[in-house]
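Can you read through this structure? Questions will come right after.
Heads up, one of the protein chains got dropped from this complex, but the rest are sitting where they should.
The first chain written gets the first letter, and so on, giving A, B and C; residue counts start at 1 in each chain.
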Amino acid sequence: MGVEFEREDYLFLNELGISPENLGCYGGGVWRANGPTVTSVNPSDNKPIASVREASLEDYEDSMRACAEARRMWMLTPAPKRGEIVRQIGDGLRDKLPLLGKLVSLEMGKILAEGIGEVQEFIDMCDYAVGLSRQLSGSIIPSERPNHAMMEVWNPLGIVGVITAFNFPCAVLGWNACIALVCGNCVVWKGAPTTPLVTLATTKVIAEVLERNKLPGGIFTCVCGGAEIGSAIAYDTRIPLVSFTGSTKVGLLVQSIVHARHGKTLLELSGNNAIIVMDDAVLPLAVRAVLFAAVGTAGQRCTTCRRLIVHEKVYDDMLAGLLKAYKQVKTGNAVDETTLCGPLHSKHSKACFEEGIKKIKAQGGKILTGGSVIDRDGNFVEPTVVEISHDAEIVREELFGPVLYVFKIKSLEEAIELNNSVPQGLSSSIFTRNPETIFTWIGPTGSDCGIVNVNIPTNGAEIGGAFGGEKATGGGREAGSDSWKQYMHRATCTINYGNDLPLAQGINFGG
Amino acid sequence: MGVEFEREDYLFLNELGISPENLGCYGGGVWRANGPTVTSVNPSDNKPIASVREASLEDYEDSMRACAEARRMWMLTPAPKRGEIVRQIGDGLRDKLPLLGKLVSLEMGKILAEGIGEVQEFIDMCDYAVGLSRQLSGSIIPSERPNHAMMEVWNPLGIVGVITAFNFPCAVLGWNACIALVCGNCVVWKGAPTTPLVTLATTKVIAEVLERNKLPGGIFTCVCGGAEIGSAIAYDTRIPLVSFTGSTKVGLLVQSIVHARHGKTLLELSGNNAIIVMDDAVLPLAVRAVLFAAVGTAGQRCTTCRRLIVHEKVYDDMLAGLLKAYKQVKTGNAVDETTLCGPLHSKHSKACFEEGIKKIKAQGGKILTGGSVIDRDGNFVEPTVVEISHDAEIVREELFGPVLYVFKIKSLEEAIELNNSVPQGLSSSIFTRNPETIFTWIGPTGSDCGIVNVNIPTNGAEIGGAFGGEKATGGGREAGSDSWKQYMHRATCTINYGNDLPLAQGINFGG
Amino acid sequence: MGVEFEREDYLFLNELGISPENLGCYGGGVWRANGPTVTSVNPSDNKPIASVREASLEDYEDSMRACAEARRMWMLTPAPKRGEIVRQIGDGLRDKLPLLGKLVSLEMGKILAEGIGEVQEFIDMCDYAVGLSRQLSGSIIPSERPNHAMMEVWNPLGIVGVITAFNFPCAVLGWNACIALVCGNCVVWKGAPTTPLVTLATTKVIAEVLERNKLPGGIFTCVCGGAEIGSAIAYDTRIPLVSFTGSTKVGLLVQSIVHARHGKTLLELSGNNAIIVMDDAVLPLAVRAVLFAAVGTAGQRCTTCRRLIVHEKVYDDMLAGLLKAYKQVKTGNAVDETTLCGPLHSKHSKACFEEGIKKIKAQGGKILTGGSVIDRDGNFVEPTVVEISHDAEIVREELFGPVLYVFKIKSLEEAIELNNSVPQGLSSSIFTRNPETIFTWIGPTGSDCGIVNVNIPTNGAEIGGAFGGEKATGGGREAGSDSWKQYMHRATCTINYGNDLPLAQGINFGG
Partner (left out) sequence: MGVEFEREDYLFLNELGISPENLGCYGGGVWRANGPTVTSVNPSDNKPIASVREASLEDYEDSMRACAEARRMWMLTPAPKRGEIVRQIGDGLRDKLPLLGKLVSLEMGKILAEGIGEVQEFIDMCDYAVGLSRQLSGSIIPSERPNHAMMEVWNPLGIVGVITAFNFPCAVLGWNACIALVCGNCVVWKGAPTTPLVTLATTKVIAEVLERNKLPGGIFTCVCGGAEIGSAIAYDTRIPLVSFTGSTKVGLLVQSIVHARHGKTLLELSGNNAIIVMDDAVLPLAVRAVLFAAVGTAGQRCTTCRRLIVHEKVYDDMLAGLLKAYKQVKTGNAVDETTLCGPLHSKHSKACFEEGIKKIKAQGGKILTGGSVIDRDGNFVEPTVVEISHDAEIVREELFGPVLYVFKIKSLEEAIELNNSVPQGLSSSIFTRNPETIFTWIGPTGSDCGIVNVNIPTNGAEIGGAFGGEKATGGGREAGSDSWKQYMHRATCTINYGNDLPLAQGINFGG
C-alpha cells in the first residue's frame, strides 16, 4: 500500500503518512491488517477520503502478545525516562500540528480552529505528563508501630485499553495515553471506526518516537476496528483497565464485561449539560458562551450545552440576543476558515437529528430557530433552539447535534433543581456576578456535575483539572489533578525492619 | 420490649442498651421494627443470646425519608462541626470499649483481645476523622486563562449506604461511617443478620451523641435485616454510594444493581492472601506472624493468610516451627481470656469447613495438622495446615476458616507468580531481610495486592493507610490515605471573574 | 508553697492548681524554681493575683538536660502514639475549659468570651493534631534510575523552643506545642513574664497527662522567666527551632542569634492590619467586623485591625455607623460577662497608648472618638478612632491598643496600595460583593499579607489554615496546612537496592 494522493487538497495527507489505502493495525512495532476494509468519508461532502483495512482478531491477538511482552520492560523503565518518550511524542505532534489539526477537521467535521485546538490539547497533555513523570508520588505514612515503615506505593497496571469516539478522535487518546504511558503502562488504542485516518496519523507520530528510541513497538498498539475489536478489548484479561468514551448504553455494557473479569473501567459517557443565566448575568458574555457551547463542534461535544436555563427577568433579552447570534452563524465546509458550524459527523447523525426534531415537535417543543437539515452535500443541519417543557422525555436524552432546549426559571433553587434533574452529570455552568450564588452553585447544594463552571461555557475544559462526570456520565476522570491514580495500582505497604512483631490496635495475640 | 438479662454473664449487655428482646431499626431518631424476629446466637455454644426484630420494608422507607430530610442540613453543616460529632462518638465508644469489645467477641466468636481491638479500631477511626474534618481539601489549580480561577471542589454525596459482614461487625462500620459522616453524608447501615446485637449496641452509642447534640436522627440510620433490606439499599436511588463488604459473588451483584442506576460502589470482597517466607527470613518471626494471620479470628478475616509460600531452603524448618506453634493453640470459648482460637461464626461456617476439607482431600491435599471439626457445643474446628498442589482448584477459593495451604518455591520470581495467581488481590506478605527483595516485592513486578507487607502478617492493617484490594477483591479503599474522596463528589470548577471569554487551548470561536 | 486562695473570686484558681505562691519551672517532670519572684497582676484593677518564683539559669539548665534525655525516646515513639498523648491533653483542657478561660481573662485582661475562645482554640489544635499524627507523610518520588527508590522523609527536630507573648498566653503555646509534639519534638516553653499563672495552669494540664502515661517529664518543659531565659533559649544549640511570638524588633534579634548558631526560627511578629470597605460592601456587616477587629482584646491582638480604608462613596455612612457602634461598647472588668472592651494588659501598655495619642496629634491626626485613658483602677483606655494622613509616620507602627486609623480611597488599586504600604504583612480584609474585586484582592496584585480575608474581620483565624504573615511579620506559619513541616527535618533519601551504580543526568564517570 502507500501510493500518494492526487487530489490537491488531500496532498497534505501524504505528509502525515496517510495514503489512499492504509493498513489499520500497528502492533509490536509492525503495521499490518487483515480485517475488513472501511472507507473514511468527508462529512462535508460525504465523499471518500481514503480507505483503511481494519485489524482482524488475529491481528489483535498478535499485537496483544507483543504488547504483553513489552509490558515488563516498560513497567521497569524509570518514570522520568518514560516521560522523556512522551515529551518526544509531544514534539512530534507539534511538528504536525497544522496538518493533523486539518485532518481532524476534514475527517471528523469540526471546524479547523477546533481541529487544531484538539491536537494542541494532546500536545499540552504531553508537556503536562512529562512533569508528572517525576511526581507520581506515593506516601510514607506514620506507622503506629515502632520500627515499621508504612508506605503507599503506586505501580503500573501493565496495559491500558483506550476506546475513543469520533467526536474527539485525537485528544481523548492524548488524555489517556500521555498519563497511561508515564505511569508505566502499554497502551492499546481503538479509535472510532469512522475516523481511522486520524487514528493512523496519530499512531504514526507515536510509532516514530518509539522506533527512534529503539523501544519495543508493543508499548503502543493501535487496532482499527469496530464492535468486534471493542469487545475483544473488553474481555481481554491482560488489560486491567479499559478507558471507554462513548454512549452511556455501550459504556455500561463494557463496564459489566470488564467488571465480571475483575478489571477496572474509566468511563466518559453521555452529557446533558445546562447553562444557567441568572438575572445579574452579563448577557453579551452569556450569549457568546452559549453560542460556543451549543453550536461548537456542531453540538457533538460531550460537553455541548443542550439545555439553557434562564431567569425570567432576563429571559426575553437573553433569547433575543441568542437568536440574533444564531442568525450570524456561518454553516459550511469544516476546513473552510470562515465556517463556524461544520456538518454533523455522519449520515447517521443527520438522521438522528431529523428523528429528534420529530420527537421534539411531538412532545410539544416549539422551534425558535433552525430545526431542519440543510439541503446540500454533506451532513449539514441548522443550529436549532427549542422552547419545551422540562418534563418532556426528550430533554433527558443526549441528542448529539446542535439542538438547544430553553427553560425559564424564577430562582437559583429552581435552576439548580432543573440542572440536576437529568440522568447525566457531566458539565454545567452558571452566569452570575454574585459571590453567594457562585459558592452555592459550586457547593453541597449546587450542581451535581463533574464540571461546574461560572461565567464560561460548559465546554472547553483545561487539562490541568480532572475531566469527567457523575451519574450516567460514568464517574471517570481524565487529564489533570489525580486522574493518574486510575492508571496505577495502589499498594499499602508496611515494612517491619525491626526484630519484634507488635500488632496494630495494640492487640496481644498469644504473645 | 426491654427487660433486663438474667444470665449473670450477659448482665453486661444491659449497660450497652441491649435487652433480651430488641427493636432492630433506628430511623429518623426513632427505634422501631416491624419485620421478622431473629435470634442472635453465641457461636461458642450455639445458644441464643437475645432476639431482635428486624426492619420491615416500611420501616426502611420511613427511615430513609427521615434520612433524606436530614441530608441538606448535614451537608451544609461545616465539616469541622461534623468532626466534633464524630469526636463525641469516639468518646462514647471509649466509654464502652471493654463491654462492646466483649459483645463483639460473644456474638461474632472472635477472641476477646480481637473483639476489643476491633472497637479500638473504630475509636482510632473517630480520632482520625476529627483531624480529617479540617483537611478534606480541594485544590486551586493554575488556569491557563487570565482572570479565571480553576478549583477542584469536594462536596458530600448526600447519603452513604453501608452493608457490613459478620466478621467485623463493628470496625467496618467505623471505617465507613467516620469518614462518610465528616464528609457530610448521612449514613444508612445494614449490619450482618447474625450480629444484630453489635449493630444495635454500636448504633445506640451514635444515637446518644446525635440526641445530646439535638441533631436529626436521620443523620444515622440502622436497619437490621437480610437480603431484602440489602436489596432495597442497592436499588435505592437516594443512595449515591453503597459500601459493601462481603463475598465477591454478592459484591458483583450489588455492583451491577447500583451501576445500572448510575450509583457508585465501594467494594471490600474476598481475599486469598499469601505469606512468602524467603530463605533469609527470620523464621521465629515468620512463624508467629503466620500463626496470627492464619488462626486469628479462626481464619475468618478477609485478610486471613490462606496460603503459605516457603522457599525450599527453609521449608522444613518453617513447617516444623509452624506445626509446633499450631499444637500450642488453645481452642475454646471466645470470651475466655486464655483462648487463642474461638469458634467459627455459625453452623453454616462449620459445614463449609467440613465441605472444604472434603474437597481438599479429593483434590490431593495432605492434612499436616487439624482437618476436623471439634466435637463439642459451638462451631469449633481444628486449625488446619494442608500441603497441596498450587494447581488445585480449591486454592483459588476463599475457604472462610482456619485452613492454610502450604507451597514450596525455589525463587522470588516463582513466589510472586504464585502469590499473584489467584483471582483475589487483597493482602500479601513476604519475610526477608534483603532490600532488593523488599523493593522488588513492593514494586511493579511484585505483589498485585492492595496490601503488600514485609515481615508482618497479612492481617492487622493500620487505619492511617488505605485498606482494600484489587481484582476480585473489588478495588475499594477504606480508612486512611485519600479513601475519603470516594465518599465525596468531585467538581472541577472554573470561575471567570473577568470581562472576557478566552477559550482553552487558545481556540478562536468566531470571536 | 501551695496554700489556697482566700478571696472568693479567686477560689477557682485552686482547681487549676494555682496557689497564692507558685513555682515557675517544670523540668524533667519536677516543679522547681530558684529565680526571682514576680507578681501576677490583674489588669482590671492592678492588684496582685498571686506570685510566681521564676526559673534560674540553673533551673533552666537542669530542665534542658532532662529534656535532651527524653528526646530520643520521644522521637522514636510512633507518631500516632504521640497523637494519643496530645488527645489526652485536649481532654484535660476540655475539663478545665471554663476555669482556664476565666484565668486567661483575669490575668491577660481580655474579655471572658475571648479567654474561653482562646482555650477552645488550644483544644481544637489538639483534636487537629491527633488526626495529623497519622498524616505527617513523606513522599516516594519516581527516580530516574532503575532499582532506586527516592523518598522524602520527615523526621523530628528533637527539641522546639516556644516563646510566647502576653496577648495569647495560652493558644499560641497550643498552636506550637500540639504540632511540635506529634512531630516528635520535646517542647520548652517560656510564656510572657506577665502571664505566669496561665503558663502554670496550662503546664499542669500537660504535666498531668505525661505523668498518667508514665512518660518522661522532659517531653514538656516550662520555664517562667524574662529576657535572661529567652536569651538562654535563643543561644541553646540543643534547640534546633525557636518559635517566637512578639515584636519585630525582638524577633529579628532572636533570629540573628539563632541563625548564627545554624538554628531555625519560626517568627510571628508585629501586624498592622487593614480592613478595606469598598463601595459595594454590606455596611452593617463591615461595621460589626471592624468593631470586633479593632476593639476586641482591647486592640491587643496581632491581627487587630489598626487601619480602616474606606471607599469615598461609603465613607461617611461607614464612619457614622462605626462611631455609633463605638459608643455602645461597654468597657469594664474583663471577667464581667457584659464587658466588650477590657483593660489594656499593663500599666506600660496604657502609657504607650497615651504616648501614641500624643504622637498622633502631633502628626496631624484627628480623634473622632476616644483618645483618652479612663480614670479608674486598671489599665482602661477609650476605644479610639482617628482620621490621619496615610503618610503619617505613626501609621507604619504597631500601636498595641484600641486605636484605629481611618483613610478614604477612590479605587481598589489605591486601597491595595495603601494596604501594602506598611512594613508589616500579617492580616488584611476587604468588604465587597464583587467577584472581580475578590479575586483581584486574593491574587498576584492584591494584598501582600499572610492572611487575606473577604467580608470578615482581620482577626479570628481558624486553625485549619496556616497562620502567619509576611515581611516584618516574620514569615512563620503556625497551626494548619503544612505548618507542621517547620517542626520537622526534611531528608531527600535515595536508596539504591540494585547492584549497579547509574548516575543522575546520565553522567558517565569512568564507568
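Quick note on the criterion: a contact is a pair of C-beta atoms (placed from the backbone, for glycine too) under 8 Å apart; a residue touches a chain by one contact, two chains touch by 3 or more.
In this text the structure is predicted, and so the values were computed from the model without any measurement.
**Student:** Which residue, C:Val41, C:Ala234, C:Ala298 or C:Ala466, contacts the hidden chain when the whole complex is considered?
**Tutor:** C:Ala466
**Student:** Looking beyond the chains shown, say which of C:Ala289, C:Ala334 or C:Ile360 touches the absent one.
**Tutor:** C:Ala289
**Student:** Under the stated touch rule, tell me which residues of chain A contact the chain that is not displayed.
**Tutor:** These residues touch the chain not displayed: 80, 83-84, 87, 124, 127-135, 147, 149, 435-436, 438-439, 462-464, 480, 495, 497-499.
**Student:** Just checking the interface: what residues of chain B touch the absent partner chain?
**Tutor:** Touching the chain left out of view, chain B contributes residues 76-81, 133-146, 148, 151-153, 433-435, 438.
**Student:** In the complete complex, the non-displayed chain touches which residues of chain C?
**Tutor:** 72, 75-76, 113-114, 117-118, 120-121, 124, 139, 141-145, 148, 150-153, 155-156, 184, 252, 255-256, 259-260, 262, 264, 282, 285, 288-289, 291-292, 296, 329, 340, 423, 438, 442-456, 460-462, 464-467, 470-472, 475, 477, 480-482, 489-497, 499, 501, 503-511
As a convention for this text, only the chains that are shown with their structure count from here on.
**Student:** Rounded to a whole Å, what is the gap between the Cα centroids of chain A and chain C?
**Tutor:** 50
**Student:** Chain B to chain C: how many Å between their CA centres?
**Tutor:** 42
**Student:** How big is the gap, in whole Å, between where the Cα atoms of chain A centre and where those of chain B centre?
**Tutor:** Result: the chain centres lie 36 Å from each other.
**Student:** Using the touch definition from the top, which residues of chain C touch two or more other chains?
**Tutor:** 80, 133-135, 435, 438
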